[in-house]
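In this view, the complex is presented without one of its protein chains, the others remaining in place.
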Amino acid sequence: MKRFLSAKSLFGLGLVVLFVLIAVIAPLAVPADYATKMVMTARLHPPSFDHLLGTDQLGRDLFYRVILGARTSIMIAAAAVVMSVVIGLPLGMIAGYYGGVADNVLMRLVDTLLSFPALLLALTISAVLGPNLHNTIIAIGVAFTPYLARIIRGEVLRVAQMPYVEAARAAGTTDLQMMVRHVLPNIMPPVIVQATISLAFAILAEAGLSFLGLGTQPPSASWGLMIQASRDYLDVAPWTALVPGAAVALMVLGLNMFGDVLRDVLDPRTK
Amino acid sequence: MTYLLNRLMSLILTLLLISAITFGVTNILPGDVAMMIMGTQSNPEALAGLRESLHLNDPLIVQYGRWIGGMLTGDWGTSLIFKKPIAQLLEQKIMASALLVVMSMTVALVCAVPLGVWAAVHRDRWQDTASSGAALLGVSLPDFFWGIVMILLFARGLGWLPSSGFADPTENFWLAVRHALLPSLALGLGLMAHLTRMTRSTMTAILNQEFIRVARAKGLSERTVIWRYGLANAIGPVMTIAGLQIGYLFGSIIVMESLFNFTGMGWLTYQGLLNRDVPLIQASVFVIAAVVMLTNLVVDLLYLVIDPRIRLG
Partner (left out) sequence: MKRREFLYTTSAVLGGSMVFGTLGPSGVLAEDAPVKGGTLIWGHSETTQNLDIHQTGTASSLRVLQNIHNSLVAVDKNLNLIPMLAESFDQAADGLTYTFKLRPGVKFHNGATMTSADVKYSFERCKDPKTGAVNFEVFNAVGSIETPDDLTVVIKMKAVNAPFLSRLAENGAGAVIPAGSGDTQGSNPTGSGPFKFVRHEEGNVVEMARFDDYWNGPAYLDGVIAREISESTTRLTGLRTGELHMINDIPADRIAEIKADPNLQVVAWFPLNWDFVNLNHTFEPFQNPKVRVAFDMIIDKEQLLQGALWGQGAVTASPSFPTSTDYNHDLKNRPQDIEGAKALLDEAGYGPGKLKIVFKATTNYPYHIEAAQIMVEWFNQAGVELKIEQLTWADWLSQCWVNKDFQMTMMNFFTLWEPDFLYYSLWNSTGAFNYRAIKDPMIDELTEKARVTVDPAARAELYKQVQKRVFDEAHDIVLWFRNGTIGAQPKVGGLDTIVHPNGSNLNFHKVWLKA
């Protein structure tokens, strides 16, 4: 419990709460057109008193775009990552724990998914299911699942050989109990890292999908779109990338710190 | 040995499956290559003529059969959008991608593993915070950001390296390395961030475990404890990620390849997909799939080498 209340965990928790609050409150408190209002005389202006975080190539205020873009970015990214964990975790655990045919079949499925270019996957989803928010989440989630599944499978293979797991097995624990009680807590560190980092990747990936008509469509703001749009202006207006990039980084940092602590708390042996 | 044979067998089956799915899926996508070739210069009659001469009107099963037949005789076919034998296109793009993979993975692994271990050893101290912060900023900005930073810094600012372009390593090895260095550094930075985080995290967990305490109690040197016992157990997820990154680098880094005018398999696949060039898509997905699966196979074998106790099915 002491670690749970450490400065680090509080800081991480604080960051996460802050971003969630922004995502929830900003669209209610700030008129939506603050993010799309263009000032043609103030294009690519650096941070100033008028525009706290500067403006983009169409003279839009980056501060408002960041806070109004938070909801979409966080929602899509979080949903996609949750989806990949929900599918990838059982997949990886079953493959790693049971091995043999189950492992071979499931992992070749994972290989198949990994072998498809992400673009082909996105184009197919867009063509077959249509371009909307749900399908954006599906496209990202499906693309990330095999990564988690492979990491989890590898860790399960390792953990299953640990003395305490073997001891538990000898004591007649059922497979399900074993997986949930003994294996799962021990494979959490890489899962947490992968999930939080995936969150950053998902935010950036959303921008790529937006390009294909999936995901946020301009002029609405999302962090990924903002970073994407900065590409042609990086050497004259680096803040157009750094502002949304910092938002992504801070949120992921918060989650990471919080996640590390969470894992320590869950892990029976570090109490 | 049986395991290896098994894996190779299923690899071939999976490749076949992937080629069939790719073919099916590609044909669902709206538009076709004739439309893409003509663009906004097309008119219905010319389009019909072009479709006919490209055999796009043949039944799908015939088209797929033609592809399989070609593959069995070692013929990759001809790209419809580039009008060039695909084998020639593949040869150059595979070389470019392979060079990038080797160089950027070297950069990433050489830096990430020590950095991650260092952060784990100094857990919760400034070293840890600094490495976490840097790593997370690294993954929070896309690779093109780091790419442009590299170009501005090393090519324009310092003038040390060429800003873009590919040179053939079989013709002039050092020139090729010089050209590949900037994209590899930029890519390596992003990969490194991910690997550092992974190393740090699994390493921290391992260093907390019973057997490490036992090893320390036995009086083994800290160096042996960390590198022999700690890292050997923590390296798994790092290897898995590195393996996945190789697949990603080989076939999916379209933006970076364009940014550095260093076009490889990612660019080739992208061109195939955007232009609905089915033979080219088939060929490039096939090559990428083979690389992805072979890499995964090697990673799985490495798990065995590092921890021989892992049972096999």
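By written order: A and B. Residues from 1 in each chain.
In this text, a residue touches a chain if its C-beta (ideal position, glycine included) is under 8 Å from a C-beta of that chain, and two chains touch if they have at least 3 such contacts.
Bear in mind the structure is a predicted one, so any value in this text is a computation, not a measurement.
Student: Please identify which residue in B:M36, B:C111, B:A130 or B:L304 touches the non-displayed chain.
Tutor: The one listed residue touching the chain not shown is B:M36.
Student: Decide which residue listed in B:N27, B:Q127 or B:S164 touches the omitted chain of the complex.
Tutor: B:S164
Student: Any idea which of A:D50, A:D175 or A:D232 touches the chain not displayed?
Tutor: Spelled out, the listed residue whose C-beta touches the missing chain is A:D232.
Student: What does the interface between subunit B and the hidden chain look like in terms of residue numbers?
Tutor: Interface residues of subunit B facing the absent chain: 29-31, 34-46, 48-50, 52-54, 81-84, 89, 92-93, 148, 151-152, 155-156, 159, 162-166, 257-261, 263, 267-268, 271, 274-276.
Student: Contacts of subunit A with the missing chain: which residues?
Tutor: So the residues of subunit A touching the unseen chain are 36-38, 40, 44, 57-58, 123, 131, 210-213, 217-219, 231-236.
Note that only the chains that are shown with their structure count from here on.
Student: Residues of subunit A touching subunit B in their complex?
Tutor: For this pair, the touching residues of subunit A are 8, 99-101, 103-104, 107-108, 111-112, 114-120, 123-124, 127-128, 146-147, 150-151, 154-155, 157-158, 161, 163-164, 186, 189-190, 192-194, 197, 200-201, 204, 227-228, 230-231, 234-235, 241-242, 245-246, 248-249, 252-253, 256-257, 260, 263, 267, 269-270.
Student: For the complex, give me every residue of subunit B touching subunit A.
Tutor: So the residues of subunit B in touch with subunit A come to 6-7, 10, 13-14, 17-18, 21-22, 25-26, 28-30, 124, 132-133, 136-137, 139-142, 144-145, 148-149, 152, 194, 197-198, 201-202, 204-205, 208-211, 233, 236-237, 239-241, 243-244, 247, 251-252, 254, 266, 269-270, 273, 281, 285, 288-289, 292-293, 296, 299-300, 303, 307, 309-313.
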